[in-house]
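In this view, the complex is presented without one of its protein chains, the others remaining in place.
Moving on to chain A:
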Amino acid sequence: MSDIEHVEGRVREIHLAAESATILDAVENLSPGSISEPCFDVTDSSNDVVVVVGGGFPGSTESSRGSFSRTLHHSSGSITQIRAANVVDVDQQTVIARTERVPAKEASDYGEEMVRKVHMRSRGGSMEKSEILTTETVSCVDVEEDIADENAEGPLHVECTSSYLQEGVTQPHSDQQDEVDSSKPLPDQEELDYTQIPEWRNQRRQLFVFSNSGKPVYTRHGDEDRLVTLCGVMQAIVSVVNDTNDNQLWSMRAIGTTISFLIRTPLVLVTVAKTGESDRQLVLYLNYVYDFIISVLTAPQLSRIFIRYPNFDLRRMLSGTEKILDRLVDWFDEDFGFLLGAVRCMPLPPPLRESINSLLTHSCQKTPNLVFALVIAKRQLISVTRLKKYILHPSDIRILINLVDTSDSFKTAEAWIPICLPKFDAGGFLHAYIHYLRESPVCLIYLAVDPSLFHSLAQSSANFVSKMESSGNLDSVLAAMSSTAFYTVQQTSVVELRHFVYKASSAAQLTSPVIGHPYVDEEGRQILRGFYRYLHRKMHCPTRAAKIIVVTSNTEMLLGWVSGTFELYAVLEPSITKHQAVLAIEKLMRWMKKEESQLFTINSQVFS
């Protein structure tokens, strides 16, 4: 179930403001929205099945659709449209299909027919592949129905002009299959087709990576070998659209589900998401996955492999990294910071942070050929220093932290690994020296260009560790980690506040308190993450970006505020007035100013 749609269902008012001097002005000058006409981005939540095709970024294509618009009939009488930009000239006779008693899933079915049609045109109607695809897209679940009762979906009946459709659609939907518990592991019988398994189909987010030749490279759920056919079908869809001039497939939408494509030759990345994220956010997600693959192989090596062997099985080169990538994509779901392009920083007393910063910078200054050095703990940044002129991108830090934290072998021994940081230089490897300090969770990472530097870095690390120990800094960090590193929202003494995420834009770092009542359990956390994704989507919508958004519902008030120096996303008590909300946020901002040096490592540490 999508949290964002969940919010929308309960929303009473939405206010948008473009330019205002203060948050107070902004909110006071707003004209209120109404229940009947909320200021939603209509295409996001309407019942359309939209296939977005275009040459540019997904957002930019929305205004340029047009030449193709087809009406489909169904028994309830409402009209669903399939729209696309200047392509896919589909034969009307075969697309139109009649459906009877289609609860909840009708739009998905049309989407699927559309997809089927595209596929049939490309391969002359391979029946087997069509069926597989059908079961995949039928799994799109209508969110609004979902809220009412997740398990109450009736059987689906579709009568159609095409024999493929009949066989494909009616078969997989029995009542029994709709009783789903997505937490159960996937059944492992070889003969079972994943697309027939409800556990697999109902995952909130699917991820597929395959090569241009359609060979699977990675799938988040299930075994790649058993998804070969599905990858082949997706590759066919992609190539049909891409074969037309200047077009690229970006996304397909059905109710509650968005299928997003990222084509980075020689790879194609696809996600099927029921998370209510925007195209932009999904592309960001796919970009992280692509960057991860580059971090293992480097871009030139990747393209070289596929130029020489176009049907190479890339899993051979990526073997051993599956768990690391699994963890990365799961982390993306858990941490809002991925969307913000910011890294989490561990709160530490300012003098301690200063001292660690200077120790680290000092140790780097004495080591030639070093580019970056970081100290991390528990997936959070403690200190970072860089060679003059070079910048370490937050997304690279994320990939690095994920790799270091997921691989257990680093914890027992010093390690020396090649890693490519795609945002820094996708063309080559850096070499990372990784050392956990005294087997504590605190980890030191040096990044150097020269592959023969291990011994001098080990030496430098030994110096750093002994200084950290003798100055007592290591113990202070460990002590801080168990006490001050995690703060609650109560410590801000803003009573109206339930939770917030604050990003310091200049440092690309974010901070947020531990999640408290009423979002403590997993479901609550998911709802909270949904709120933030929703606010982020609205505030960074390319056609209607907002500086301040206030959303009020029966259960909470959401507030988003983006300025040049920070981004703030907050969840407040629902019962307060706008005025109180503004006062609360201003109080929070004062607290933030005061605690800034504790929460972030603001001053950029540079050595030369």
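Note that in this section a contact is a pair of C-beta atoms (placed from the backbone, for glycine too) under 8 Å apart; a residue touches a chain by one contact, two chains touch by 3 or more; residues count from 1.
Definition applied: contacts and distances are computed from a predicted model.
Only one chain is not pictured, and the protein name UniProt records for it, out of "Nuclear transcription factor Y subunit C-8", "Ras-related protein Rab-26", "6-phosphofructo-2-kinase-domain-containing protein" or "Exosome complex component RRP45", is "Ras-related protein Rab-26".
Among the residues A:P310, A:P351 or A:P451, only A:P451 touches the chain that is left out of the figure.
Residue in contact with the omitted chain (choice from A:V228, A:A299 or A:A415): A:A415.
Only one of A:R316, A:K388 or A:K593 touches the absent chain when the whole complex is considered: A:R316. Although one chain is not drawn, the whole complex shows that of A:V217, A:L297 or A:M346 it is A:L297 that touches it. On the side of chain A, touch with the chain left out of the figure occurs at residues 296-297, 316-321, 323-324, 403, 406-410, 412-418, 432, 451, 454-455, 458-459, 462.
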